[in-house]
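The complex appears here minus one protein chain, its other protein chains still in place.
Going by the order they are written in, the chains are A and B; count residues from 1 in each one.
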Amino acid sequence: MELAAAAALGKFIGAGLACIGMGGSAMGVGNVAGNFLAGALRNPSAAAGQTATLFIGIAFAEALGIFSFLVALLLMFAV
Amino acid sequence: MATEEHSEGLAFHPMDQFIVKPLFGGDEVGVLTVTNVTLWMAIAVLAIIALFVLGTRGRAVVPSRTQSVAELAYGFVHKMVEDVAGHDAVKFFPYIFTLFIFIVFSNFLGLLPKAFTPTSHIAVTAVLAMAVFLTVTIVGFVKHGLHFLGLFWVSSAPLPLRPVLALIEVISYFVRPVSHSIRLAGNMMAGHAVIKVFAAFAPLVLISGVGIAVTPLSILAITAIYGLEILVAFIQAYVFTILTCVYLKDALHPAH
């Protein structure tokens, strides 16, 4: 029983730690969007053609955060 | 199990909204059982038919309101396919359009209160992502044969680096369907769960005095998150579609 309680404790702590990764992904997404905005303000005429690239970049940066979200969920509910 | 540790009447069940349950009694969910998944997918299909078949019935040169919405969606996806995947990808347009429209309608219908969101389930998005992955891989090998493997051999890199890069490229290629499906399901699930968590705080005013401050705040938060979710519902469908186009471009033009 003690062991099971320790395992549960570890799971919750691990899930919390995994959520830190989402913060990193948030910084990445913010970085992509901010740099896009900086470039777009510098050259607004070229910005419209690059929105697709923007979303692809955001999606790739976000994917890694979602992996840590997934790890957290798996720890909480599946392990 | 985390949901069981509530106290004094506040009920946190953020995941209950995702439970698949049979519509007409019974507990067992067999393959053919009519469940809430079936219901909401059917609603999505009917809405799609209403918009794209009944809405465009007039074939008017000067469009009605519904027809112009249908034309807007058509033009949006068509342009995306052409711009991102290239001109020869247009023959995959109905396929990509089907995915896009299904995801958009599922996401938005899922935002209705009491609704069920099929796209928040990993099983559903995994099927969508695997369909894209298999299509892309098969198209790549059919069109280019073994040259398609050149996608992993970065010929512009220095020779000693190439095997390492090839390993990375192969891994990232096989991670694609995983990230593709979990991104969509994770976003939808997270948003809905957050709304549910805030909603669970709302009845606090009935229980304790702190609720006078907490209840309005939670209602405000629900409203704000709901607005964000409307944005996310569209953006995730857009991202799913545009990534499909990007993968398709890799299959059609594997030049690295």
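Methods note: a contact is a pair of C-beta atoms (placed from the backbone, for glycine too) under 8 Å apart; a residue touches a chain by one contact, two chains touch by 3 or more.
In the analysis below, contacts and distances are computed from a predicted model.
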item	value
Per UniProt, the name of the complex member that is left out, chosen from "Carbohydrate ABC transporter permease", "ATP synthase subunit b", "Cytochrome bc1 complex cytochrome b subunit" or "NADH-quinone oxidoreductase subunit J"	"ATP synthase subunit b"
Sole contact to the chain not displayed, among B:185, B:222, B:237 or B:252	B:185
Candidate in contact with the missing chain, chosen from B:12, B:95, B:141 or B:226	B:95
Contacts of chain B with the absent chain, listed as residue ranges	1-5, 7-8, 15-16, 18-20, 29-33, 35, 37-38, 41-42, 44-45, 48-49, 52-53, 56, 59-61, 63, 67, 70-71, 74-75, 93-95, 97-99, 101-102, 118, 120-124, 127-128, 185, 189
Residues from chain A at the interface with the omitted partner, ascending	1, 4-5, 7-9, 11, 73, 76-78
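The rule is short, and it goes like this: only the chains that are shown with their structure count from here on.
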item	value
Chain A and chain B, separation of their C-alpha mean positions in angstrom	17
Complex contacts: residues of chain B adjacent to chain A	2, 80, 83-84, 179, 182-183, 186-187, 190, 235, 238-239, 242-243, 246
In the complex with chain B, residue positions of chain A that touch it	12, 52, 55-56, 58-59, 62-63, 66-67, 69-70, 76
